[in-house]
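With one protein chain removed, the remaining protein chains of the complex are shown where they sit.
Up next is chain A:
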Amino acid sequence: MANNFARILSSKRNVGILSLVGAGSLTAAFLLNREHVTAGAQVRRVYPASAEYPDLRKHNNCMASHLTPAIYAKLVEKATPNGYTLDQAIQTGVDNPGHPFIKTVGMVAGDEESYEVFADLLDPVIKERHNGYDPQTMTHPTDLDSSKLKSGKFDDRYVLSSRVRTGRSIRGLSLPPACTRAERREVERVVVDALAGLKGDLAGTYYSLTHMTDQEQQQLIDDHFLFDKPVSPLLTCSGMARDWPDARGIWHNNTKTFLIWINEEDHTRVISMEKGGNMKRVFDRFCTGLKEVERLIQEKGWEFMWNERLGYILTCPSNLGTGLRAGVHVNLPKLSKDPRFTKILDNLRLQKRGTGGVDTAAVGSTFDISNLDRLGQSEVQLVQTVVDGVNYLIDCEKKLEKGQDIKIPPPFKK
């Protein structure tokens, strides 16, 4: 892999390895000890921090809840080694005070080092978003052994489709909010190269957004695979849509059950899906595919961004840990009208979305049900949660069909 990335990579690798070694405390000394991960050149400022501090009085997102003037003043002069700054990280949260359905995170990472350099803000944000997970003291378990999953086959009369997605970032290259065109193109090259090595039922084809033919585009739309330039201001305000559609594309296997988005909201989004309720098979393929892709990039000297404290590193702090959303489209006509529905979901650690995804409402009585959590539990644990939870929901639906009463389950315990 002798190219001009080698020099940059060698310093970045050290960064990655040192992040594994570090264990933290709350003080500034925490950052100072991690020499290789402190700020890049000092950011030039003309105005004092107090004149620059954003007006967050009407804001309701995690960033606004935790960005005090003191933390702002402390971090505003820092930059990551690539030059990514606090103001850039929080821009999306400043520009988007709130969301109608969910409390948004309100900030992003521009690179792996953002999570270290801006830890004073990101750690409390992570803690709030991930149900008390404390990056200062806890470690995140990674487990992609799908054989451990129990009873992952749902009743097809209720579950219309099953899907597991996650994201992966290529260590050494900046993330979508900050990446240069060259870096983004390198991500595309590295990933497409690796995917070309997949065999058997994972063998597939890459469709670059720039060079796609009209027919290919239509087919991808019909398959519900095509992603489009982001329109959500949450994403556009953080700079993720720059240079669209340069270096963006979709890869999928020939059987259309394993799909990878390149350079959308993350370097890669990896999706395993199929119609019907066989979550076990979906998860099997997910784990096999992910491990195979990892092996292929490692052959060329690359690796995924990961550390013990935060698991897999992705653009949005909400996707740290496993980055995993396992879900089903499930028909629950009676249960969804029951006033206890929300409480039941809460206790099962599940969330509902419309079938169009995160910014949509449900149509009819078909819901997208998936895990709430991302960080602090492993992939196996989270998918098991979904399996157990959805089985419970279907059981409730069946009971209600027979005119029987249902129970709210006890709150979930790990």
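Rule of thumb we're sticking to: contacts are C-beta pairs under 8 Å (C-beta built on N, C-alpha and C of every residue); 3 or more make two chains touch, one makes a residue touch a chain; residues count from 1.
One rule holds for everything that comes next: contacts and distances are computed from a predicted model.
Enquirer: Refer to UniProt and select, among "LsmAD domain-containing protein", "creatine kinase", "Alkylglycerone-phosphate synthase" or "EF-hand domain-containing protein", the name of the complex member that is left out.
Expert: UniProt lists the chain left out of the view as "creatine kinase".
Enquirer: Which residue among A:R181, A:H224 or A:K407 touches the omitted chain?
Expert: A:R181
Enquirer: Based on the whole complex, identify which of A:E52, A:D193, A:D338 or A:D395 touches the chain you can't see.
Expert: Residue touching the absent chain, from the options given: A:E52.
Enquirer: With the full complex in mind, choose from A:N61, A:N82 or A:S162 the residue touching the hidden chain.
Expert: Candidates A:N61, A:N82 or A:S162; residue touching the omitted chain: A:N82.
Enquirer: Of the residues A:V94, A:A109 or A:L234, I need the one that contacts the missing chain.
Expert: Missing-chain contact among the listed residues: A:V94.
Enquirer: I need the residue numbers on chain A that touch the omitted chain, in ascending order.
Expert: Within chain A, the residues that touch the unshown chain are 4, 7-8, 40-48, 51-55, 79, 81-85, 87-88, 91, 94-95, 178, 180-183, 185-186, 210, 236-237, 241-244, 246.
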